[in-house]
Structures are given as C-alpha cells and as structure tokens.
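All protein chains but one are shown in place.
The chains carry the letters A, B and C, assigned in the order they are written, with residues numbered from 1 in each.
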Amino acid sequence: MGSDIEDALRGEAEKLLSKGDVDLVLGYCMEGDRVVPCFISSAGEVKRLVWNNRCKNNLAVYLRDLKVRVAVVAKGCDSRAILELLKAKQLERDDLVILGVSCKGMVDREGVEYRSCGICLHRNPVIYDVLLGELVKEKEVRDVDELESLSLGKRLEFWSKQFNKCIGCLACRNACPMCFCEECVLEKKDPEWITRAGDVSDIFLLHAIKATHMAGRCIECGECERACPVDIPLMHLYSRVCRDVEELFGVESGMDQKDKPPLAVFDLERDAMWEENEKNKKR
Amino acid sequence: MSNPYIPKKVEILGVLDESRDVKTLRLDVRNSKHEPGQFMELSVFGYGEIPVSISSSPTLRDYIDLSVKNVGSVTSVVHEAEPGDIVGVRGPYGRGFPVKDVGGCDLLFIGGGIGLAPLRSFIDYIRDEREGFGDVSILYGARTADDMVFKQEFDDWRSMFDLHLIADMESSGWYGRVGFVNELLSDVSPDIKNTYAIVCGPSIMMKSVLKSLKDMQFPDEQIMLSFERRMKCGIGKCGHCNIGDRYVCIDGPVFRYDKVKGYREIWG
Amino acid sequence: MKKIRRDDVVKLINELRKNYEVIAPVKLDGVVYFKSIGEGDVITLDYVNSAVSPKEFFLPQRERILEFTESGEKVTVREDLKSKKRVFFGIRPCDVNALLVLDSVAREEFEDPYYLDRRDNTLLISLECIEPGDDCFCTVFNTGPSLDEGADLVLTDLGDSYLVNSLTDEGRMLVSESELLKDASKTDEQKADKKIAECADSMEKLDLGNFSVDEESIKERANRCLYCYSCTFICPTCYCFDVVDRMDHYSGRGDRMRFWDSCMNPSFTEMAGNFNPRDGKAGRFMNRIKHKLEYMPSRHKVYGCVGCGRCISNCPAGISILDIIRCGVSK
Partner (left out) sequence: MEAINGEGGFEPRIVGFLCNWCSYAGADLAGTSRIEYPPNLRAIRVMCSSRVNPVFVLKAFQDGADGVFIGGCHPQDCHYMDGNYYARRRFMLLGRLIEYMGINPERLRVEWVSASEGDRFARIVREFTSDLKMLGPLDLKKRVCDGI
C-alpha cells in the first residue's frame, strides 16, 4: 500500500528541507518492526520516511513543543487536530507545511483495524498545503454505538467495570493531541477535584470530567484508547460527546476554521429549541 | 519489624519567628542523638509530611528545633502551629556533616537564606565542643536583612567565630554589605590545606559558591554540600530524591563534592 | 518432580482457595489481569503476560499507610498490616525476578513493612514460558523463560499437563496434600527442558559484559516520547510512590495514603517554590532509563529491567527499551 505516496512524500520532504523552507519534517519511519513517529532534519535522511497502514500516531501532538518550521504528514485526524490547535492559537500557521494524505484506516501489529479508524468518517485531510496521493471516498453513515441500547443501570455497571481497571496513569490525557492546558483540572491540588489515591468513583469522576473537557475539542483520533494500557474503550465516551455537540450545537470539531468553540458561544433560537426538546425527552 | 512510616507524636514547646516567612518549631524531643545536618520528617496530620533540617545542636538535651520556611501547602499549615499542638516526627534521617572527619580542622561555613538551618546545628555544636575544632568562619547571605534567620545567635557567634553577613538587596536599617554570598569569600583567607568548606543554600547560590571555591583552589574532597530535593518517605523507598544513583534522603543530604561531581542535574 | 493434568489446574486452585486467597490470571475483554479469585471467576491459562504487572498485589496502586485523628492525638497503623496468606498463581519468571528487584529496594537500610508483609505472606507459583511474546526479551537479563529461584513452585507447560517443580519447602508443603499431583517421569522432565530451551533459543541474547547506557540513543527517543507515564505504571520494577494526607473534617479522621507516582511527570521532582532540579523532558526520560540500566546495577547489583516487554508493547510512540539496550551494547 502507498508506495507512490511514500515516494511523493520523500520527494516533497527532500524539496522542503533542501530549499530550507522547513527545519524539520515530522513523519513516520520504521524502527524494528514498528512504525514510529520520526523527526527528519536533513534532506539526506528522507529515505527513512514511510507511509503505510500502520502510521497510527496523531503527529499533531508533537507540534506545540516544536519551536521551528515544520512540515508534518497529516491524515484526516492529524489535520483535524492541527486545525483545532490553530483555532486555539496553539500553533502558528506560517510555521507549518501540512503534507496531507488520505488514510485508509490504520491497523495494529496483528493487522486488526483500530476501532477509532473503523468508525472514522473523515479520512481525508481537511487542511493541507500539499496533497500526497488522492482523496479517498469516505464512509457516510455512522456506526451505531452498541452501548446506547443498554439500560441506564447496565451502562453504569459497564463503565464502573471499565474504570475499575484504570490505574490512573493519565496516559489518555498525555497522549491526547488536544489536551494542552498548562494546568490540568485532573491534577489540580487546590481544590483537589480528583482525590489523589482515591477510589473508583474518583476514577469515574476523572473520566467524566475529561469527557466534558473534550466537548468541541475531541477529533476522535483514538490516541487515548491506544495509549491506555488496560484497554478502556474511552473513545465511546468522547465520541458520544462529539455526537452530542454535533446534534445540539451543529458543530463538528476540527472541520471548519470558522466554527467557534461550541461552549463559548450560543445561538438563542437553536438552544431554546433544543432545551425544549431535551425536557420533553426526559418526561 | 518496626514500622518506619509511623511518626512519633510530639508536642510543640514553642514557636519562634525567625524572619517574615521562617518560623522555628521547638519540639519536645529529649536527648536527640542526631548528627548536625540530618533532617526529620515533620507531619501535620491531615495535611502532609515534609522533610525539615534539624537546626539545633545535638548538645542541647531538652528539645530540637525545626526551622520551616512558608513555601507550600504543608509549610503554610506549619506556620499556624501554636505551642501545645501535637505534630508527628520521624527520623532523624540521612547522613549529616562528617563531624569526626573535620575535627581539628578549620571550617568555613557558607549559608544562603534558610540554608543556614543545618549549618546552625553544626555551628552550635562547635560552640559547645569548641576545643575539637580549629578556626571557624561563617559567611551568610540572605535576600534582605529581614530574611536572615537565627539573628538571635549572631552576637554569640561573633564572640567566638568570624561572622560575615551580606544581603542581596538594600533595605532600610541594613548598613552591612550588599551582594551575593560568594563575594564574602574575599573577606576571608582560609588556610586551604586545612579547611573544610560547608555549604547549604538555594541551588543557584550553591552553584556559584562552588565556582568561587574552585577558583580559590579548594579541593573537591574538602567541600561539603547539603542538598534539598523533593522527598516523600525519607527512607529511600519512594524514589523522588535521586541524584544519579544516590538518594538524597539516605545517602545525603550532605555530600562531599567529589562524590557527586559527575552526576547530572545536581544543580537543576 | 510432580505433574498435574491441565484440566486439574483449576481444581488445584479451588483446593488452595480453601486455605488461601488465590490470585490468578483472568481475561476481561481480551485483556489479561491478575485478580483475587472469587466465585464465578474464570481462570485463564492461555496468556503471555498480564497487562498490568503483578507488583500491584505487593505495592498497590494506592494504599492507606496510616490512620489518624485531626488533632493528631491518635495515630494508628493500617489495621490489616498482617495480611492474609496468599497464593499467587501464574506469575511469569520475569515478574518473579521483578519482585526480587523490588525486594532489594524494600529491604535496603529501612524495611518497608507494608510491602514486605504482603511479600512474606504470599507463595508464588510461577508459570514458565514456552513461547515468547512479541516484545519479550527476558533472555537479555537472564530473567526467563525458566526460573531457578524466587518462586515456591514452578510449572512448565507440557501440553496436556504441567510439570511441577518445588523450589522451596513451602512450595512442597503447599501441594503435598493434593491428590491431583502425580509423579512425573524422566521423559516429562526432558520434554520440559526441551520446550524451555527452544523458547530461549528463539529469543534475543545480548552480551551485557561491557554495557553502558548510550545517551545519544536516549536523546532521540526522548523527543518522540509523549510522556504519557503508562510505561512506569505497568512496569513490574517501577516502585516510586507519592504520599498524600486526606482529612475528613466532618468526622475528624484522616488517612495517609501512598500511591504510584511516575518519574515522567514533571511534578515528580518539583519542590515547593517551583524549583525543579530535573527540568525538561529529556532529563526525565534519561532518568527513567538510567535508573533501570545504570543506577539500579550500581546501587543494588541488579538491573532494574527484567525484559517483560510491557513498556514496549504499550508505548504509544513505539519506543523500545530493548533498542536502547542494543545501542549500549554495540557501542
């Protein structure tokens, strides 16, 4: 898969680096049998760059720390993260060259497609300077979330069991390209919302709070789920929030530069209508 | 198996104001056998535990002093303590100053801010065991004159030792020198062959003092540094305070410079 | 030596449960955990290793170390310091060696009573490996796939049965009453040796004779690291913890809790007053690697890595400590 794209990528990277347009190319390379993120800083090294169906990492996570001009390989989810970070003024557009590439869904070492890729509707990059290869046809209909069909009690039981596994390592937050707060509410000590060394209900709270913070921000790349050492299906939670934001506020994060953060704006008519809707639904 | 995590409950005998943000707790610990330079883990139940240098000499039999600067959540609670309150202590822990090794030699104490606390333990020890040591010079600097601690000891020290003071900044009522503590080194002319330098203070101060000492040709083996790190357990289990393969809590806090010289991040 | 039929292993565990709390591997959503076995738990024998290391049963993710009243007039130790007798079934040789590493830390100068109490009251039944996992490299540190010391009983998979070897008297006593164990033959023993040897041969070996950590190889990876902390949490030898006091002001009762901390977290070394002696991501990464491969050997005469491969399998940025070790060997 993708050897043409790989050639185009190497060519583009070589051009950008040798002309001095960028200081660094952020892409993927092989290390043993693993595909890993890599930083290429000279034209002579571009042969290391690869493109295949195991380039799972969301490279946007590295961009905030790089204080140089970067060309970054961006799949659908990477580009959405970049767009959202640009909107949040976390990145300088002028320092970025986005090498867009369409994704066919990434697979793990066993060749099994990641769940986040399976449900993805945006495999094409939404923002790019150069497009490598061609755009692909996107899936149009969302999969139904099987958890929706469970009763309230069963859902609480499901999440309690999942959170019982949680070891509180915060890998889900740390691996998230959209988590960029200088001080995280989850680690705040005064007031200490999440009791350190607390019980499973604190873990429940942790994930609930994190989910509220992902509203209008999560771009569903699935990095959290992949980073989780105990395989808690966190994407269910964040996807649910994404769907709610879409339905209630008509915004999908990382898709349009003009969209405002949905919880920092309001729309009187729409909100009043939905408020009424939600109330009626409850009764 | 005795449990090293259980603090001993002790009563606060007195609280002394040292400076605007430093208080000394005088604790009901009798016949303490600590070495100068060792520290205690001080518990305020419900708020946490902090490592604090013992600032009193082991020659005092009726109490120990712990001097605490108000810098964080636990220390701010410590500052609200009153005589009669109960706190917990564990320790003394760590390796203090090598009192025996430096016996008979001249000593050059260099302290910065609250870093004078462990030095005071040693200085007062020498005051009480005077014949065992050579000449003693004390160089002490603080941000302002108001930030100097143990001022009540200064007259006593002046009468027996050579005391030099300096403040980083001018302030009203301060007629002494202004500058950094390493500038005081030009005031003393130690017999380098027979002198140990004993340094404690903020990281940046220790770093610049060390540079000055090296400029004076002090050998690494004759420089004693007392380090501060984030510690939790105090007994080498929690892993927070390492400098290379050394733990500040059980191998330090006092290190001879030549023993830690090669390590990364000794200054941060 | 003895042997036990594969189908009888669960029966044996049920026998042991009469007198002991038994910890054994179970599978949930395809992920293997060690769990204190209760009614209805289905034990699995088909696994490479658990997602989270067995250290959580000795040095729990969070534990109460003290209880006290607000005024400090009453301070009591955790009540259950005398732990129940436990049997840990199915621990892999690498993880047994990891416990030996933790022992050396817990016994150094001051003894850690909470850890050692659990440790002393737990019998280990280890399951040797006959097929390595994708990221296993125990052969590098000689911590597997076979086990000669550290556990009480060692089981080796022979297909339809397991060879049972007692390494300690306690181990022998543990199964002496059981009728499920039969005498093993010489052929069984040879078969087990062959399987272990085959497994070991298929794995990488490195000469650590003049190994030293290659800093360049670390620096490059430190850039790529996401500092997600998961490697330190799942590692069987990472022992660092943080301590926090909790106080319920309504009841006037409080606890002192300790819980796992990660050296990859910037606040790990940060002191009050915002001074951080280990600033910068690279410094933290370097410390983690050096702690395992340099500081532990110099302090405790044992490598702080046992080659379980958990951190490699789980690293979101694909960083392999084995690669770093290789760089330090070939240098």
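One rule holds for everything that comes next: a contact is a pair of C-beta atoms (placed from the backbone, for glycine too) under 8 Å apart; a residue touches a chain by one contact, two chains touch by 3 or more.
Note that the structure is a prediction, hence the values are computed from the model and not measured.
Every visible chain touched by the undisplayed chain in the complete complex is listed here: A. Set against the missing chain, the residues A:R109, A:R155 or A:K189 yield one that touches it, A:R155. Among A:Y28, A:Y62, A:Y128 or A:F204, the one in contact with the hidden chain is A:F204. Contact with the undisplayed chain is limited, among A:C77, A:C117 or A:L248, to A:L248. Where chain A meets the omitted chain, the residues involved are 147-148, 152-161, 163-164, 185, 193, 199-202, 204-205, 208-209, 211-212, 215, 237, 240-241, 244-245, 248-249, 262-264, 266, 268, 271-272, 274-275, 278, 282.
As a convention for this text, only the chains that are shown with their structure count from here on.
Taken as a contact graph, the chains are arranged in an open line, each linked only to its neighbours along the path. Chain C has its Cα centroid nearest to the centroid of all protein Cα atoms in the structure.
Per-chain Cα centroids separate chain A from chain C by 32 Å. If you average the CA atoms of chain B and of chain C, the two centres end up 39 Å from each other. Centre to centre, using the average C-alpha position, chain A and chain B are separated by 50 Å. The multi-chain contact residues of chain C, meaning those touching 2 or more other chains, are 242, 244, 246, 258. Counting only residues that touch two or more partner chains, chain A has none.
Of all residues in chain C, only 65-66, 68-73, 75, 77, 81, 105-106, 108-114, 116-117, 239-247, 254, 256, 258, 261, 263, 268-273, 275-279, 283, 286-287, 290-291, 294-296, 298-299 touch chain B in the complex they form.
For chain A in complex with chain C, the touching residues are 31-32, 34-39, 57, 61-62, 109, 161, 165, 167-171, 174-175, 187, 195-198, 223, 226-231. Within the complex formed with chain C, the chain B residues making contact are 1-7, 9, 43-49, 71-73, 75, 85-88, 202-203, 228-230, 232-233, 235-240, 242-245, 250, 264-268.
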